[in-house]
Each structure stands twice: as structure tokens, then as C-alpha cells.
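Sharing a structure here in C-alpha cells format.
One chain of protein is taken out of this complex; the other chains stay put.
To keep things simple, chains are lettered A and B as they appear, and every chain counts its residues starting from 1.
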């Protein structure tokens, strides 16, 4: 590809307006995730939205604006700020209405249709990069040297819906304490973490490259893994690296060593008793 | 009734001081609701307050000042502000003490006595209107055009105790995730929502009437339904309207249509399988 053309595309991507298409894609995917997460206890697949419209709406709004709400809460700003913007709330409400209450579930089925899903996914990931970047920029203005804080807020802005999920379920009357984003971070949370770190490295001039290239690189990274997740079911390409890191730094090696040493006298700590070993 | 006299009464109601009588009525009803919500597991009806006075006190304080605490949290203001006002806290503590620890439960029984309850209920509803109005006014000053935000804060100020209930129970060691104010909004939450909308419409000059008349109208509306709830057990006059709205806009009609169409081939979505129908 012509480098100049690449730069032009990158520049265009950097300056994209999020409203309306990218935001709508985000709202659609978020409402979809709420709908698919709602358990259909006995009754129809969409019974929850019929019985508890308020809870359903609030739950969707909280998930749609999870990044901003959480970031505002962490930064001590009014966490209701997203509700100030009527245009966004009305758009999100319209999307919510169409996903849950469209005649014959036509919009729901359309959004679930793979080609549509790919298209919406691409838009959503572009918006995610935008949110991470703006989270980083905003926090860097407030706390210039607090790199850890900047990275956290960038991650929260981009992957807030995952972190909000436990609380969001509670609003829908569902409580699953044994599962949260910190116990099993999803790929998106990790990707947002990496994107935030890249943007911070750019700000501190460790990575020297045109801003548009870095930004576009992050967008491609997000979109590429979204598409490969949707099409090939590759859910988390980081896992091998994590396993390696855990084995080296987080005790894996020492545990193996201890197990090797204490083979004659296995203790509880190695996770297997003698009886277990016989059964292996 | 003479219109001038009506206006005079309305004006008087608008300028009523909340402290001490209206506030005390509010604290009394809130402490009562905490006491009646505390489960007596095996032991006496008041055992919780004997074993866990701190948790009991904190729980009551949080419910008494729920509106302010939640509104402050949502607006990014210090949520402990209500604890700054010693007079209110001391009054609430005195009421809490009398409700839970009065000799022979005399105060508790008195407050539960119907004529007293009617009187306290009337005072409490007047105070509720006052809180909704001040929530709306305060938020309108901070965010003049953010009507949705104003309505939300108005509602939260007036009906905060319902929203706080889940968290408040947690402080008392009780956790009922399947029930919250958003799943089954109580009548008071809906009434506060309507009152907030009325006050916003007044502010935006959609409703043109003397302020005292609107305010007094809201007070009468609150008091009327409180008394009819206490005396005749009418708990939610909005339900017919809600059902109509749900049927028209929130999928009821389409579901019925789908059910009618798919009668020959019932799908899971209509909530009944063929086997179920035979049993009907």
C-alpha cells in the first residue's frame, strides 16, 4: 500500500465523528449483550423486557455508558454526566427499544445476522479505540504524571461494560458473585489495557511515530481481533503469553520446583495428594 | 372553597418549615420500615436492634437521608453532607432510639396505631413533595438544560429510600438480589417521577400556573394516595395505565399478534409449548 494513502486513511480514521453510526453500533451491541444475558426463566426468551421494562432500560443505559460512568466515579466527577446529553440518551433509548420491542424481533435477528454483526463489530471497535484515547487524553490533562491512573482510566473507558456487568446484573435482579471481570479479565479488557499503555507511551515520547499511525494501528488491532473472534472463534490470543508470564514470575516455576523436591512427601500445596496421583 | 382562601393555604404550604415536625415524621416512618424489614430469626421481634445496634443505627440513618446521599453521589458531591448537619442527625437518632428502644415498645406501637399513622403519613408526604421540589430546583441550577438529569435527581430525592433499600439491607446483613426498586418500582417512585416532571414542566413554562398551586397540587396528590393506601389498601393506581402502555408500546401487541399467527406452530417465544396447552 502507498504509504501516503495509508497516512491519509489513518488521518481520516483519527478524525471520525463517533455520532451517529459508531455510537449506534456500540449501543446495539451493548443492548444485545444485556438481552442475551437475561435469563429466560421458564417463560419466553424476551419475557424479562416485558415484565420489567424500567429495569431493562436502566440496565442497558448503564452498560451503554458504563465507561463514562465508571471513569467519572473513579475521578470524583458527577457519574450522571452521560445522562446530561439528551441526544446520546435518546439514541441509546431508540436502539434499546428496537432491540427489545421491534415487531417480530426483526431488529434483534438482523443484528444477530453474521454479516451485520461483523459490520457493527467493526464500528464498535473503532469507537472503543476512540474512547480509550479520549480517556487517556482527559486523565493526562487532570493528572499529568500519574501514568498508572491514566492507564486505568483508559482501560475503564474502553472496557467499562465488562467491569459494570456484575452491578448491571444486580439491577436486573441477577447476582453471580463468583464471576467478575477481575477474576477472568476478558480479551477486550486486556486489549484496552495495552491500547492505553501504547497511548501513554506515545504521550511520554517513548514511541515516536505520527499520532494517526499509532491510533490507526490500535483501531486495526481491535478490529482484527473482533473479526477473528466472530469468524474463527479465537477468543483470547494473549493466553499463551499470560501462561508464560505466570509460569516465570507468578510462582509457576517455584511451585513446580517445590513439587519436584517434595515428591517423596507431597504436601497439600502442590494441589495433588498421593491418592490423586495413583488415580492419574 | 373560596379561591383566595385556597391560594392562601397553598402559599402557606409552599413556605412550610420542614424542621421539626415533617422531618420527624419522615424519620419515624423510615425507622419503622427498617424495623419491620428486619427479620426476626427465631428470637424476639426486636432482637436485631439488641444484637447489632451500630448496624441498626447506620441502616436507619442511611434510609432517613437516602435521598440526599444518593443525589449527592450521582452529582459527584460529597455523599456525607447530610452527616454535617448535627441537628438533623441528632433528631433522627432520637427518633431511631424511641422507635427501637422505648420502654415496652410504646412509641413503636403508637406510631403503628392507625390515626397516628395517618397523621405521620400526611406530614411525610408533604415533606416528600418538598424534597422533590428542592431536588429539581438544585439540579436545575447546576445543569439548566439537562431535563432528564433534573427529573432523575428529583425522583431520587423524593424516593431515595426505595432505591437505597437493597444496599441498606446489606448493612443489616440481609441480601435479596432478586428484588430491587428498578425491577418493581413502588408507587412512591412513580409518583415522585411524575412530580419531578410536573416541576420541570413548570420551570420550562409548559405548565403556566401560580407556583403555589402546582406545589400544593403535588402535595395533595401525594397525601391523597398515601391516605387511600393506608385506609383502603389501594397500592398502585398507575398499574392500569402501565399495562395499557406496555401492551401498546412495549411489545404486548406484537407478542399477541405473534402468538395468534404461530398458533399452529407454537414456538418457545410465546411462553407455552404444545404440551402445556393440552393441560390447559
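Here is the rule we go by: contacts are C-beta pairs under 8 Å (C-beta built on N, C-alpha and C of every residue); 3 or more make two chains touch, one makes a residue touch a chain.
Note that the coordinates shown come from a computational prediction; the quantities given were computed from them, not determined experimentally.
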From B:7, B:110, B:148 or B:174, residue that would touch the chain that is not displayed: B:174
Taking the entire complex into account, which one of A:217, A:237 or A:252 touches the absent chain? A:252
Write the list of chain A residues that the hidden chain touches. 73-77, 143, 146-149, 152-153, 166, 175, 177-180, 182-185, 246, 249-252, 254-255, 257-258, 268-271
I need the residue numbers on chain B that touch the omitted chain, in ascending order. 42-47, 49-50, 52-55, 58-59, 72, 76-80, 83-84, 86, 89, 100-101, 103-104, 170-175
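The criterion applied here is as follows: only the chains that are shown with their structure count from here on.
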Computed distance of Cα centres, chain B from chain A, in Å: 35
